[in-house]
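Just below is one structure, and these are the notes that go with it.
Heads up, one of the protein chains got dropped from this complex, but the rest are sitting where they should.
Each chain gets a letter, A, B and C, in the order it is written, and its residues are counted from 1.
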Amino acid sequence: MSYNTFGHMFRVTTWGESHGPAIGCVVDGCPPRLALSEEDIQPFLDKRRPGQSSFTTQRREADQVRICSGVFEGVTTGTPISLIIENTDQRSKDYGEIAQTFRPGHADFAYQAKYGVRDYRGGGRSSARETAMRVAAGAVARRVLGDGVRIRGALVQIGKHAINRSRWDWNEVERNPFFAPDPEIVPVWEEYLGGIRKSGSSVGAVVEVIAEGVPAGLGAPLYSKLDADLAGALMGINAVKAVEIGDGFATAGYEGLENADPMRLQDGEVAFQSNHAGGILGGISTGQPIVARFAVKPTSSMLLPVPSVSLSGEEVQVVTKGRHDPCVGIRAVPVGEAMMACVLADHLLRHRGQMGVM
Amino acid sequence: MSYNTFGHMFRVTTWGESHGPAIGCVVDGCPPRLALSEEDIQPFLDKRRPGQSSFTTQRREADQVRICSGVFEGVTTGTPISLIIENTDQRSKDYGEIAQTFRPGHADFAYQAKYGVRDYRGGGRSSARETAMRVAAGAVARRVLGDGVRIRGALVQIGKHAINRSRWDWNEVERNPFFAPDPEIVPVWEEYLGGIRKSGSSVGAVVEVIAEGVPAGLGAPLYSKLDADLAGALMGINAVKAVEIGDGFATAGYEGLENADPMRLQDGEVAFQSNHAGGILGGISTGQPIVARFAVKPTSSMLLPVPSVSLSGEEVQVVTKGRHDPCVGIRAVPVGEAMMACVLADHLLRHRGQMGVM
Amino acid sequence: MSYNTFGHMFRVTTWGESHGPAIGCVVDGCPPRLALSEEDIQPFLDKRRPGQSSFTTQRREADQVRICSGVFEGVTTGTPISLIIENTDQRSKDYGEIAQTFRPGHADFAYQAKYGVRDYRGGGRSSARETAMRVAAGAVARRVLGDGVRIRGALVQIGKHAINRSRWDWNEVERNPFFAPDPEIVPVWEEYLGGIRKSGSSVGAVVEVIAEGVPAGLGAPLYSKLDADLAGALMGINAVKAVEIGDGFATAGYEGLENADPMRLQDGEVAFQSNHAGGILGGISTGQPIVARFAVKPTSSMLLPVPSVSLSGEEVQVVTKGRHDPCVGIRAVPVGEAMMACVLADHLLRHRGQMGVM
Partner (left out) sequence: MSYNTFGHMFRVTTWGESHGPAIGCVVDGCPPRLALSEEDIQPFLDKRRPGQSSFTTQRREADQVRICSGVFEGVTTGTPISLIIENTDQRSKDYGEIAQTFRPGHADFAYQAKYGVRDYRGGGRSSARETAMRVAAGAVARRVLGDGVRIRGALVQIGKHAINRSRWDWNEVERNPFFAPDPEIVPVWEEYLGGIRKSGSSVGAVVEVIAEGVPAGLGAPLYSKLDADLAGALMGINAVKAVEIGDGFATAGYEGLENADPMRLQDGEVAFQSNHAGGILGGISTGQPIVARFAVKPTSSMLLPVPSVSLSGEEVQVVTKGRHDPCVGIRAVPVGEAMMACVLADHLLRHRGQMGVM
């Protein structure tokens, strides 16, 4: 069945298609009396907004969010918050052709197999455009988490070109169009991605998201493990094919001492000596930074022809014209941050519900 | 909050601690009139059962499952199926010491931070013992999926030693104590893991699970994406730190043509020319085999000392005596299969609910 | 926590306040390929719309619904259906006074106690205006149920004046402003309610909703019993204080033979000889008409003064000016029908999910 809601207490339901009149979400369960206005949400949307460099799709959307309920006299009321963004630059003519064919690697075929019908304009519901609403919801989630929790993301790999982690600089992330934390990778990516774009191809990427200031104790032993919920939330972002927490796949190669994060005391508090676990043990936060990484595959929409079949059952070559991201992983950075924020906000409310604290 | 249930229509709730009187689960939403007896479940539990080789924990549990409800005259009735396994070999004396200290890399510290209390005997609720119930539920899920769906898992890496995929042989998986699909890796792992065990250390691993025969159309565009649900389910297995679908992290390094699975026609049916996507596009199954992989970190319980702190706030060195798996990833193979089966059964029921077919 | 969603597979989430810019809902889980347009929804909204007679509030709302997602080329796509109605006649000036006082019998005090803030304009989220979205969702639910299921409601009591059931005429329901099925009660109610309105008072009512053509087998033995879900859904309508199924409270006075509905065979099919059970046994539909009744209390907003207290902690007399329904039970008729439709549609999808039929 469709299930366009996530979260248990901080619950987000999204709706809308790429080329419909609007997209939106309903944020339910938000605590009351939090200051909230469009100005708190817009900056995050602006980070994700397309058309800001030659490395993202040229679709021009203002992505102007409007709060339609749940806020009164500048504060949340505890009732559902409806957020809506009008679609303004749809250009449906670009997409007429794909109505009849399936783009390999795209959701086209799977949607048709499931529903027997699909809104093919701009990918319809499967468009990355939907992620704008996740970003909007994430801005509300940050309000719930408060200033003590800081969530930041960065792009750590495009194609075969990974950053050098020893040069990590959070300030750099805001200075380049890639959310790159390594200043020296920027010219490399610029040249590489320029070539990809010109050739009509696309390329994958890896995003890393880190949450600092998360108190120990969020999560649950089983099925609502914090890492399991994060994995589901991040894998649910368009084009994501892999997720890892902390050292992730590298831990498969570790022996016991390489994996264990030793604990010492510092000013009477527990201080971990390393963070291979990525801030989560047994599904519960430890107070260390929560570290997640996810892989974004290359956009399947590209100018290079790929063998495919048509709706009417003929073999064809598919070339996807129109406006597309050569590396959709770039704009996935604010989306990953938002999903992290939503999952943490949900677990914060669930934790204090069961525990009666915080 | 605690949330020991997963699934929407095929719903599994587990309970029990490592050293309590029993562990169990309730499987709710199972269709009626499916033949089911203990004999259908026991073989899967026997695969996961400890103490079968020197490479798994020496705890001896019969893991004899008992169906306590939901089955009448040999068939399911559509009402909740209660499955219970008595704990028989607890030996609580082994664990007295860990009541006072936190094993680095283990859930001890996080549980204490969350709940202010924990059943420290054998890890209590965080013990891998709980996965027996997932395996039991998975056996019921296989009944729901029917014989047309085949779910198999294998161990593809222990520590730095990965299999050679060109030698993949499913029959081999049943012939060695590692669930290894590559006969030539077996002696390598035997020697390596023997050394790990003797040194009192532990090591990580990678498990791969493949489901064949899954019809196209299972899943949903957003939030209940098949891959997102699989990611959550697999990341929720004890000690798992990473999950990938299809080519997973490798897709980050791909350009467009490397990622797209070309489609051709074969006997009038769509035939994919490759399966980089791992059988899922846009969150929905395509009819290709569904391929998932996950990394299991080294057991944190080991004989090597690690710096830690005690409950009373002193710096200590922790050595975990008692019986442990040197490579807990081995027994994670049947658990991964079971989680795949449960997620697919749930999506099958959800799909036919919305679609009214199958 | 707030939880503005109901249903498991056919899921409705509503948002919006009486005097915000708009109200809306998201209908998730709707099967694909059902014909749906605004014209299918509007007639039901028009039945509930205020300002159509002197017996309902004089607020004038066009209640023009707009489908913003989930429908493409005239059919549902299986993705979430967003429905929005703009608020056009808010007149907030009417409500300034109630910001400072609590109307006895109204949600004012409880909201303030819970949230410490409330949108007092027109009752905010607690306004019966929200029920417009239930009616809209109900229209979609009817599409899911198909033409074989007919859901109709009627008003059977206003104040002390009940209808004579022997004169029940469904055609009459559409001919009078009360949804009364008894033509002879109409002048009685006209006179009585005219007096209530002139005196500035209000009055309670009883609504009956009947669903015919519901197949046997919908529902579940426990916790998702069809009657339990109906009770929750109907009790959740504004101002409802009681719900009964079939003969309801009267069954408390019955002896065994008075309660049992005898079964005979007719043309080889089971034919019940009576329907005291209201079409539901053991939480599951029997194929008989499903009969539910609910009591709607008098509107607490009225011109008669009632002792109350103010936000600042003073004793006051509250008189509620502005536009109000003297008998809010009248407009609850289409709302009750809608909730019945939503519950049945949800159970239909759930049933065929578990059973794989229909």
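The criterion applied here is as follows: a residue touches a chain if its C-beta (ideal position, glycine included) is under 8 Å from a C-beta of that chain, and two chains touch if they have at least 3 such contacts.
Everything quoted here is computed from the prediction, not taken from an experiment.
For the chain left out of this panel, the touching residue among C:P21, C:G159 or C:P177 is C:G159. Summarising the interface, subunit C meets the missing chain with residues 1-6, 8-9, 14, 102-111, 113-115, 125-126, 130, 157, 159-160, 196, 201-206, 216-225, 227-236, 240-265, 268, 270, 273, 276-278, 280-287, 295-300, 302, 304, 306-309, 313-315, 329, 350-351, 353-355.
Those residues of subunit B that touch the chain absent from the view are 1-5, 9, 11, 13-17, 20-24, 26, 28-30, 32-33, 66, 68-70, 72, 75, 77-82, 114-119, 124-125, 349, 353.
Against the chain not displayed here, subunit A makes contact via residues 8-9, 29-32, 78-79, 221, 349-350, 352-356, 358.
As a working rule, only the chains that are shown with their structure count from here on.
Closest to the middle of the protein, by Cα centroid, lies chain A. With centres defined as mean CA coordinates, subunit C is found 39 Å away from subunit A.
Spacing of subunit B relative to subunit C, judged by their CA centroids, is 46 angstrom. Centre-to-centre, using mean CA coordinates, subunit A is 26 Å away from subunit B. Within subunit A, the positions touching two or more other chains are listed as 1-5, 14, 114-115, 125, 353.
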